[in-house]
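Apart from one protein chain that is not included, each protein chain of the complex appears where it belongs.
We call the chains A and B, going by the order they appear; numbering starts again at 1 in every chain.
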Amino acid sequence: MAMAETVTITREEKKGRIRQWLEKNDSRIKDLQYSIRLFLKSPMAVLGLAIIILFLLLAILAPWITPYGEMERNWYQIMKPPSAEHFFGTDDMGGDVFSRIIWGSRISLYVGFVVVVSAIIIGSIIGGISGYFGGIIDEIMMRVTDIFLAFPSLILAMVVCAALGRSTENVMLALCITWWPTYARIIRGQALTVREQKYIEAARAVGGTDLHIITRHLLPNSLSPVIVQSTMDLGNVILTAAALSFIGFGAQPGAAEWGRMVSDGAQFMMTSPWIVTFTGLAILLACLGFNLFGDGLRDIMDPKMRR
Amino acid sequence: MADVLVSIRGLKTNFYTYVGVVKALDGIDLDIYRNETLGLVGETGCGKSVTALSIIRLIQWPPGRIDEGSIIFEGKDLLKLSSDEMRAIRGNKISMIFQEPMSSFNPVFTIGDQIAEVLMLHQNMDKKSANAKAVEMLAFTGIPAPERVARSYPHELSGGMLQRAMISMALACKPALLIADEPTTALDVTIEAQILELMKDLKAKTGASILMITHDLGIIAEVCDRVGVMYAGTIVELGVVNDIFEKPMHPYTVGLIGSIPKLNQDKNTRLDTIPGSVPNLINPPQGCRFHPRCSRAMDICKKEKPRMVELENGHRIACHLYDDRVM
Partner (left out) sequence: MKLRDYIIRRLLLLIPVLIGITFITFFLTHSIPGYDPATPWLKEKTTPAARELIVKQHHLDEPIVIQYFYYLSDLSRLDLGLSASEGNRPVVDALKDYFPATLELTITSLLICILLGIPIGIISAIKKDKWPDHIVRLFSLTGISIPVFWFALILQYVFYLKLNLLPLGGRLDIGQAPPTFSLPFIDVHSTGLYILDSILAGRLDILSQALLHLVMPSFCLAFISLAVIARMTRSSMLEALTQDFIRTARSKGLSEGVVIFKHALRNALIPTTTVIGLMFGGLLSGAVLTETIFFWPGIGRYSTRAISALDYSSIMGVTLLVAIIYVLTNLLVDVLYAYLDPRIKFG
């Protein structure tokens, strides 16, 4: 039996393909370079990015950089103010606040990411179909979206958590449910505008199917408002998740989750304010980073700023 | 010898931008006489609008600034007046109308309110009389049903009506000079004809002078008494309209007039164009700004800026070819 001939791609051929791709996307690459240069001009935006990277690093490297373990308790060191051994002091069970904040960043970033990505996916599907096809489908879906938006989001999230049990996972679920309508609205708005453009007519004239149009034209054009919104939402989700844990609907007492840590430490606020103060500062800083970055992104995407 | 209303000397306006300093006006010398319609014509970017805005001192800093020159009006240099003094003149002794009447009115106030506003400001009228006078002014510019129009909002009116309303507003305080910056560019041709007729009519009735900014030579021919041709921030030729059209002298003017297609032309003749393109005003050419595109450029044109020379009948030209001292 003869061996099947394997076709190998030579190195020269690979280089050729890369060069081709670069040429084809040349204007997009130039655009990107311009955007990056514009972004770097704004100190606040760069600061935001730096903060985000900082938290990402903290979250990823947590096991190696924290001086103490996540659930480590030292009963001889309860409620100690900040010192050299415990940078941010200790809490009511002897845990090191500094380390627990770093451990908490993992949960917060994870929740934020999952919720926003899910919200985008769900929202895009609903909003895209709604805006693109219009008519009755649009009406119905928009009523549904309206209903979800009319819900006080915190209360909806609380109900979901109460019903399904208090845990971080359910917090994520609850927040997904409250967050998708915003994206549905954005995508639908974009769909409505894009639908009227001439190039859609052209695409249809050469035989493009609906799916093709949605993926190749609608989605890429909706990208920029979604990117801006989602960056800022990452910060907001972290805030809301912490709020939910604070009132007791999220992580369990004693868990190293930012909101829960503030709530656990709140009773000792008057005597040992460091627990609440530093943890809250972490939440503030993380959220601020995303907002600064998102704000910077919004500025560079604003056509008026681009020369 | 007609009376001089506005006398501009050596006007230099610059725009300070990220990429460099745009030298928009490079020493404009211009006289506007009483009760005349003076046109300023040129391509986009030649500085005609900047000239207009400089006279009324509406150049916004940043990034623009009038750096040099004098504009003498009623015995005073407008460039040396304080902000308050200048504001007393705007809308009052010197008014301006703009290109897009649709967006030049505030959408949340009625037309009548906006006209009355200028009357209450400069003529110290109370609201009632100002409103009545506003209606009068609307009628004056030939608007039918002026009371209804006065109560209307800008989005409820057509472009032609809005432009008439703008003219009413500009003439409300009986200014001595009306600056019209491309007033008909955004309008249909038929409406354009009406507006131009209106302007001629009003000029006769009020005795005002009009500075007509346009890129359309047809409008110049129709409405103007004298015309100045601008190129790249300088006035290259200035004179009575007939003289400029029949005896253009500056190479740029010649090119401009020559590029107008004529009705009796053989359809196979090519249109004359001026080769090259308008220069970048951040780094304008040395010497005469037109020399790189001029078929008759000489050595001196590359080094020295031509000065404005007066020929017969008030016909002026800024070109070394006609400068006695050079030739």
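Rule of thumb we're sticking to: a residue touches a chain if its C-beta (ideal position, glycine included) is under 8 Å from a C-beta of that chain, and two chains touch if they have at least 3 such contacts.
Computed from a predicted structure; not experimentally measured.
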item	value
Option touching the unshown chain, where A:Ile18, A:Ala202 or A:Leu284 are the choices	A:Leu284
Sole residue of B:Asn14, B:Thr51 or B:Ser95 that reaches the chain not shown, by the stated touch rule	B:Ser95
Missing-partner contacts on subunit A, residue numbers	44, 143-144, 146-147, 150-155, 158-160, 162-164, 235-236, 239, 242-243, 246-249, 259, 262-263, 266, 269-270, 273, 276-277, 279-280, 283-284, 287-288, 290-292, 295
Contacts of subunit B with the absent chain, listed as residue ranges	56, 58, 87-92, 95-96, 98, 100, 103-109, 117-118, 121-122, 153, 155, 166, 169
